[in-house]
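Contents: one structure, followed by commentary.
We show some of the complex, not the whole, and keep each chain where it was.
Chains here go by letter, A, B and C, matching the order in which they are written, and residues are numbered from 1 within each.
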Amino acid sequence: MNKKMVLKIIPWIIPIGTILIWQLIASNEWISTRLVPAPFTVLTSFYQLVMSGELFYHMEMSLTRALIGLLIGGGIGFILGIANGLSKFSYLFTDTSLQMIRNIPNLALMPLVIIWFGIDEGAKIFLVAIGVMFPIYINTLHGIKNIDAGFIEMGKMYGLKGWALFKEILLPGALPSIFVGLRYALGIMWITLIVAETIATSRGVGYLAMTAQQFMQSDIILITIILYAVFGKVADLIAQWGERKALRWHKSYIK
Amino acid sequence: GCGSSPNSDKTSGQNENGSSDKIIRMGYQKGNTINILKESGILEEKLKEKGYTVEWKEFVHGNAVVEGLVTKNIDFGHAADGAGIYAQAGNKPLVYVGADLPNPEGVGVLVHKDSGLTSIKDLKGKKIGVLQGGNHHYLAVLALEEAGISAEDVEWVYLNDAAQGRTAFETNKIDVLASYDPFLAGTEIDLETINLTEGKDYGYPNRTFYYTNEEFNQEHPELVELILAATDESDKWANENKPEVVKLVSKMLGIDEAIIAKAIERREYGVNKINEEIIAAQQKQADVYYELGLIPAKIDVAEYMPIN
Amino acid sequence: MGVPSLAERSTHQKKAVQILLQQIDKSFGDKTVLKNLNLEIESGEFVVIVGKSGSGKSTLLRLVAGLEEPTSGQITFNDQSIKDSKLSATMMYQDSRLLPWKTVINNVGLGLKGDWKEKAEKTLDLVGLYSFKDQWPSTLSGGQQQRVALARALVHKPSLLLLDEPLSALDALTRMDMQNLIEKLWLNQGFTALLVTHDVREAVKLADRIILIEDGDITLNIKNTVKRPRDFSDVMLAQMEKKILEKIMES
């Protein structure tokens, strides 16, 4: 019981410590609060944002975009990862191109995205999708390629092929690696969204962040930073929970 | 109360690197008047006798310049009118020390010639692309207001930069593009457009401003004077040598000379001191920004605009 | 219990498969593993392969399983090529190859359809691991894992069972049990069996025929006609064991 408590507390020492030090710095005006507002000021602004419903309004939109982008981009990355892990031809055909696209910054893609997808939701979702696609792709590929060849051979011996082979052996074997990719993709998802939400919108946490930056509202900037951090942690917890469910058999999870 | 001079480590560090080493850090954006000043070499010459050297820092947009000033990473910079308003609304310390001459023709509201839209009155319910809070956004609001259309009666599409606006406009993702030079001139030249605000200024001078950080203004008023004078000098030269300036700016921005020529022809370079008239215009703009919800509170711009 | 003779079984068992290997060569890169190897295995026969480590026993099994292609030569099942004959072969390996993400029962049921669960449970019972059916493989000891793998191979009622040292990780008692079990199942189901082992005693106990592989070729090919069920104390078996061991020692 006591030990369990301690284990729960330890991860929060750094975040809470940071806030305390920050309050200390602000109270003593070691850095001008005009540049970095005190935690309490931020809290007040946060309260107002929540109460006015504004925060929820922005978050709802961002979450929707994030989720749709994740589904589309993650799906494509997953399928490409599987395909390139299994077919040498597919790998040869697409991997070089994918690795090339992967390195193009979202910002640089913007003009093309507007031409192709316009300035509405399509463009934003496309950016998120392309952002999350790569970590999922790479890790799925890595997972598939690293499955013990003995398992696949054995599976074929027992008549598994096509979908059955995939479902029974390839997918579960690659799953630990795919989850690493997913957790990474969830991070990318939010980062891309802030860029995506600068395109012609007036709703979304990215919009909130960008306008705050443009209008130099440092309290709002900090709120969005914290929001992103919390989003990230929550997404990560969900992914971890899924991981634990899906990888019950894995040595790290057997108790 | 912006008179108190903070004594943080940061500041003293800056002092060591800055003033005591006699370096002046100038922030500029590509192609604006300080960039011309930089190319002219006038400032270096004037400062040499005082024992100062100049460090030029390039920024991608005006807000970044202001951010550099506010965080005391630069001493002097040049940015649009909106940037000063946001800084003050965000309670960031800053001083307006001078303004460019008015340039009302440098902003406009464009529609495609074949769009059937012929006057501001037609814009009700249309999609207008702007950079949120930019000078052209302000102009568009003023124009709409005069035509009896409220800002809520059109669909604002907030874009990230001029290029995005141009792309969205050209591919008809938006109906109307409010823009500013040289992008306004570029769009006018490249596409078949009508500028619905041409010839009217709606009382908006469209000035850009010279800003310093608080400390620099307090400790070195004579240097501020000197920089403004140098800028004015280079501006005068620019007015007299527009073809040369066109070449120079065109090369700096990588934009066609024809476009730059059009933009430069319709403006006059020169520096004004801050005066009551300038303050009044800026105050009106700040009030409209408050009404539009661009800034969270009413501000008194005079606090940041000392007259001397 | 009357044990059917080989001839009898061959007639009432249509399922079993007859295998013919003709002039098989197999190399990996520069390394020749099998050289001009010829072997005929009768339908329903129990053939045991012995030989030193690295002599190519596993390779031979993998060739028969169709998991590797011979560099040259031909392998036929009931006079058909491997691909044409849709034989149901299963294989047990040195390592258990249990899928760590499936419980024991699901591992055994792999590739089965219909009432797979009952079949899997029944077969698990045969190897004495019914009570472990819902555990993860990684929680079993090495021996237990291998027994699950055996259950998985047997549950398919294969017409050809390939066994690559499947018992080397089992303990003495279970091993004997398993030998008896394999023999019993082979007698009842009448599949053709091809077993690789290092244990010459195991070989003489189970084999209709024992084959010794040395330097990529068959150097010994002895029929074992001792009546089943066989006993280790049988003098003929002891002599046969001695003969094989001597032959191995000799080289």
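Heads up, the rule we're going with is that a residue touches a chain if its C-beta (ideal position, glycine included) is under 8 Å from a C-beta of that chain, and two chains touch if they have at least 3 such contacts.
All of these numbers come straight from a predicted model, not from anything done at the bench.
Trainee: Report, per chain label, the number of copies making up the whole complex in this file.
Mentor: A x2, B x1, C x2
We take it that only the chains that are shown with their structure count from here on.
Trainee: Report the chain whose mean Cα position is at the greatest distance from that of subunit B.
Mentor: C
Trainee: Measuring centre to centre with CA averages, how many angstrom lie between subunit B and subunit C?
Mentor: A distance of 85 Å separates the two centres.
Trainee: Based only on mean CA positions, could you tell me how far subunit A sits from subunit C in angstrom?
Mentor: 50
Trainee: Where the CA atoms of subunit A average out and where those of subunit B average out, how many Å apart are those spots?
Mentor: Roughly 37 Å separates the two chain centres.
Trainee: In subunit C, which residues are in touch with two or more of the other chains?
Mentor: Touching at least two other chains: none.
Trainee: Identify all positions of subunit A at which a residue touches two or more other chains, and write them in rising order.
Mentor: none
Trainee: Which of the residues in subunit B end up touching subunit A in this complex?
Mentor: Its residues touching subunit A are 6, 8-10, 63, 66-67, 70-71, 86-87, 89-93, 129, 132-133, 156-160, 163-164, 167-168, 171, 173-174, 294-296.
Trainee: In their shared complex, at which residues does subunit A touch subunit B?
Mentor: By the definition above, subunit A touches subunit B via 29-32, 34-35, 110-111, 114-115, 118-119, 198-202, 207, 211, 213-218.
Trainee: Once bound in the complex, which stretches of subunit C touch subunit A?
Mentor: 65, 67, 88-91, 93, 95, 97, 99-102, 110-111, 136, 138-139, 152, 156
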